[in-house]
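Accompanying notes for the structure given below.
All protein chains but one are shown at their positions in the complex.
Let's turn to chain A:
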Amino acid sequence: MSKQFQFKLVLLGESAVGKSSLVLRFVKDQFDDYRESTIGAAFLTQTITLEDQTTVKFEIWDTAGQERYKSLAPMYYRNANCAVVVYDITQAASLEKAKTWIRELQRQADPSIVIALCGNKLDLSARRQVTEEEASKYADEEGLLWSETSAKTGEGVNAIFNAIAKKLPLTAPPSARGARVAAPGATRQSVDLNRQSTAHGSEACNC
């Protein structure tokens, strides 16, 4: 039987760069031109299967982008295994905001967190303000995954989540990683479901 893994993923980025749309495309393969702003954060899950038949389940926290909600973000990236930091290729300022998030993740999040930088709204490339060179150079320097996506057309969306899954430590001994966490849910780290089938019933010590 193939291996199954479970990871926490957090989406960060400026307001209206398309975080929720990106997740909606990834999870439900849908797109709405206008979606209500996200308040606090929204939770979704999606499972993908890699070429080697390994399945990876993402538990996704899609956070609100407005600056005012910034103080909530640590609750969501605190124990995340991976982060997608989104900017809008038609808004130069949104890349600056993305860099701020990345610095914060590098300082505050789990040191092993896998970070992907994602330039969204590729369908509007006629109005592009952020060049591919600029963003990819920055991503290289910081050791991030990088790609451009269009939640509207779907272009590149699955690819970026696949790339993340491949970069996650699928070989790390789950028990060792799991021992650090107190309980399932909000603080769960990567879990190999073959070895530890009761993902939600962990009785790990709380002290």
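Going forward, contacts are C-beta pairs under 8 Å (C-beta built on N, C-alpha and C of every residue); 3 or more make two chains touch, one makes a residue touch a chain; residues count from 1.
By definition in this document, contacts and distances are computed from a predicted model.
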* Asked: If you look up the hidden chain in UniProt, what protein name do you find among "proteasome endopeptidase complex", "Rab-GTPase-TBC domain-containing protein", "Rad60/SUMO-like domain-containing protein" or "serine C-palmitoyltransferase"?
  -> "Rab-GTPase-TBC domain-containing protein"
* For the chain that's not shown, point to the residue among A:Q66, A:S112, A:T131 or A:T153 touching it. => A:Q66
* **Contacting the left-out chain in the complete assembly, out of A:S2, A:S37, A:Q53 or A:T153** => A:S37
* Any idea which of A:S2, A:Q30 or A:T45 touches the chain not displayed? -> A:T45
* What residues on chain A make contact with the chain left out of this view? -> 15-16, 32-37, 39-45, 59, 64, 66, 68-69, 71-72, 75, 90-91, 124, 127, 182-188, 200
